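As you look at this complex, bear in mind that one protein chain is not there, while each of the others sits in place.
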Amino acid sequence: NLVTGGKYEGRPFVDYPIFKGKAALSMYPVPPKFNKMNSGSIHLERRGVVMLTFWPAIGQRKYDWQKRQHFALSAVELGSLISLGPTDSCEFFHDPSMNTSLAGQVRKTFQVSPLSDDGGYYFNMSVVNPNQKINERFSVPVSKAEFAVMRTSFSYILPHIMGWDCFTSPQPETTLKVNPPK
Amino acid sequence: NLVTGGKYEGRPFVDYPIFKGKAALSMYPVPPKFNKMNSGSIHLERRGVVMLTFWPAIGQRKYDWQKRQHFALSAVELGSLISLGPTDSCEFFHDPSMNTSLAGQVRKTFQVSPLSDDGGYYFNMSVVNPNQKINERFSVPVSKAEFAVMRTSFSYILPHIMGWDCFTSPQPETTLKVNPPK
Amino acid sequence: NLVTGGKYEGRPFVDYPIFKGKAALSMYPVPPKFNKMNSGSIHLERRGVVMLTFWPAIGQRKYDWQKRQHFALSAVELGSLISLGPTDSCEFFHDPSMNTSLAGQVRKTFQVSPLSDDGGYYFNMSVVNPNQKINERFSVPVSKAEFAVMRTSFSYILPHIMGWDCFTSPQPETTLKVNPPK
Partner (left out) sequence: NLVTGGKYEGRPFVDYPIFKGKAALSMYPVPPKFNKMNSGSIHLERRGVVMLTFWPAIGQRKYDWQKRQHFALSAVELGSLISLGPTDSCEFFHDPSMNTSLAGQVRKTFQVSPLSDDGGYYFNMSVVNPNQKINERFSVPVSKAEFAVMRTSFSYILPHIMGWDCFTSPQPETTLKVNPPK
């Protein structure tokens, strides 16, 4: 497991946060997980994701990290985001307990819709969890420039979370000539 | 040879599958092959491809892997795919026995045409092999978001299968400062 | 600290300069800064930037490097640049003394507006520093082709200055076959 006790082992935690009036939004890539079989072959056990984290504002430039909620974007959901036209919307539903006996109890919704004026988008996320009495809703306006950062970094990371960065061509030894003293 | 007995040596198998009603479609990159000459120079013996695999559905969420058929996309065929406009189509014909005495017997066709409603495409593939009495036809609707995943990952992999990732600039030693204990 | 005495340690200085009639403009990437904690975890202490440097012409193909002025573009400012439409403009204000007692004294402005004829942009930068009696203004016309170089290299570098290049999938050992002597 890559995350142990809340810390990344040997890998920096590289979130990119956006702070707005009512909530903050942060994103960071989670790498795919590989397993080495006894045969020596390596298997892609689980693809990576881009993790979105939303947490609410509780005052002027103050945000409550304890109330954060996560939404993990898969490769195809990233594909949906990076191909959004200026007037397009998209919406995803996640059930963190899918395929367990708790299925259907928690409902996470992530929805993106265009801002009217600017070329950006509203990023809306809601979590309904009756058992824990959670009913949170976050809305973060993402500017055109901020969305360009997302589109570029999501396009960059997409092949990596698919594991497609698994080969590189042979590199030469770097033999840098040292200039003679003058 | 990179593939031995069906297993990749030292390299993960990183396919990306899409499951639809009548068939499934999977794709993975096959790296180029290099040879080192006795002179020490390295030659690109064969460019890489993106391998498409189609296999049919045989029931509700059941697919028959035994009936899979492959279609290997070259660099220029990938160029055709990633530059498709919303209403464009393209079609490729492959003869796996080309330049052998069996030429002309097996005919593989891969054809992409726009979906009417969604910004996605139909991926159609057919194989006719009279000797083995194979006459298969697969049709997989690829959504706009799924095609964005393809466009992005195919664009990423294209320079790699051409072998153009063969140089990187000198990297500095990573000298990370360790924080003093508090 | 990556820069010591004006020299980069172990990393090449890779600026890309553009020389025009009234001024020159150069750009180079500044990597993010990471810290290794005693716990072993690595933190992204500061994101990277793309540093723009402007310096004035003082004659035919002569430029005064002593009068150079810098403007550091953050990730979101790069996002703004790479998503500029042909008729769009953008403007950023920096105060190098922000959050110090000297805040508000120095005012740096970077402004991009479209060229009328060519698909390129004017890159304008001004610095007002009353204490040092500096009041400089630079204007560099950037052609469509030069802007394409910027858009491509800024898009490339954006995930790197965010630190998102922190994982790569397992690579196989490169085992190149040596051809037998003929």
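The first chain written gets the first letter, and so on, giving A, B and C; residue counts start at 1 in each chain.
Everything that follows uses one rule, which is that a contact is a pair of C-beta atoms (placed from the backbone, for glycine too) under 8 Å apart; a residue touches a chain by one contact, two chains touch by 3 or more.
Since the structure is predicted, the reported quantities are computational estimates derived from the model, not experimental observations.
Student: From the list A:42, A:127 or A:145, which touches the chain that is not on show?
Tutor: A:42
Student: Write down which of B:79, B:104 or B:130 is the residue touching the left-out chain.
Tutor: B:79
Student: Can you list where subunit C touches the absent chain?
Tutor: Touch with the absent chain occurs at residues 7-16, 29, 31-32, 34, 42, 119, 143-149, 151-153, 156-157, 160, 163-168, 170.
Student: At which residues does subunit B meet the chain that is not included here?
Tutor: Within subunit B, the residues that touch the unshown chain are 34, 39-44, 75-80, 82-83, 90, 155, 158-159, 162-172, 174, 176.
Everything below uses one rule, namely that only the chains that are shown with their structure count from here on.
Student: When the Cα trace of subunit B is superposed on that of subunit C, what is the rotation angle, expressed as a multiple of 5 degrees?
Tutor: Between subunit B and subunit C the superposing rotation measures out at 180 degrees.
Student: So, what's the distance in Å between the C-alpha centres of subunit C and subunit B?
Tutor: Centres of subunit B and subunit C (C-alpha means) sit 36 Å apart.
Student: Tell me, which residues of subunit B touch at least two other chains?
Tutor: 8-12, 14, 34, 42, 170
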